[in-house]
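One protein chain is absent from this view; the other protein chains keep their places.
The block that comes next holds chain A.
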Amino acid sequence: MSRIGVAFDKARADGRAVLVGCMPAGFPTVEGSIAAMTAMVEAGVDVIEVEIPYSDPVMDGPVIQKASDIALAGGVRTADTLRIIEAVAATGAPVVTMTYWNPIEQYGVDAFARDLAAAGGTGLITPDLIPDEAGEWLAASDAYGLDRTFLVSPSSTDARLRMTVEHCRGFVYATAIMGVTGARSQTSDAAPVLVSRLREVTELPVGVGLGVGTGAQAATVAGYADGVIVGSALIRRLLDAPDLDAGLAALRTLSAELAEGVRNPTR
């Protein structure tokens, strides 16, 4: 079983959900992003999701767009992302990579899978790669023992849910709302429905993302999902801070609040 699978099993045994925290690689700088992700782990984030910054992130709202732009303007390269993954994996937390497809295709799918595995990454979350187009990635992830997390949506048909989970390994990512990333004031009504539909077709752990930004929301999502995925709310702590130290402090505070939330699921 993959390290992500172990983390989900352990959390399930403890009667809580896994907290997944997302941060773009190279934001605000390469070293700064390593510091941020390390701070998140220390404050109770179970799994770190490293997003490879991309010039055209169509699934992302304004916060992640801005952070990605800052990272790219700073000159971060795909190779830097692998270095960041290696550094964060050294903390002991499982590190999963979220990436739009073109950067991987340009690096070389097999080469990226090889280097990701060597860096200690567990696998990929692919927001714009559906299993229908994933032949090369299916082969490479098998070859290097990596997890594959495809997304499912409230609009997915039952047939597509079944097909998608058959191609997932590690966990499946349920998008809670129809929309892009970004914290929202209310959690979604569609998410619990989607998760229960998934339960009928898979034993895989289900992570729910899009819109979660507070401890209370994390507790609500933890009530029906195996993993709570938080991105924009964490990233905003760094964007809004006057300097990196203040940002890291704010990041620790929110990480701890979210970690408390996933430990107290609302059922």
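The rule is short, and it goes like this: contacts are C-beta pairs under 8 Å (C-beta built on N, C-alpha and C of every residue); 3 or more make two chains touch, one makes a residue touch a chain; residues count from 1.
Keep this in mind: contacts and distances are computed from a predicted model.
> Can you pick, from "ABC-2 type transport system permease protein", "Tryptophan synthase beta chain", "Anti-sigma regulatory factor" or "ABC transporter ATP-binding protein", the UniProt name of the chain not shown?
The correct option from "ABC-2 type transport system permease protein", "Tryptophan synthase beta chain", "Anti-sigma regulatory factor" or "ABC transporter ATP-binding protein" is "Tryptophan synthase beta chain", the UniProt name of the unshown chain.
> Among A:17, A:45, A:124 or A:152, which one touches the chain that has been omitted from the display?
Final answer for the missing-chain contact: A:152.
> Which one, A:164, A:188, A:202 or A:232, makes contact with the chain that was left out?
The one listed residue touching the chain not shown is A:164.
> Quickly run down the residues of chain A that touch the omitted chain.
Counting over the whole complex, chain A touches the hidden chain at residues 54-59, 61, 65, 69, 72, 77-78, 101-107, 127-130, 132-133, 135, 150-157, 160, 164, 175, 177-180.
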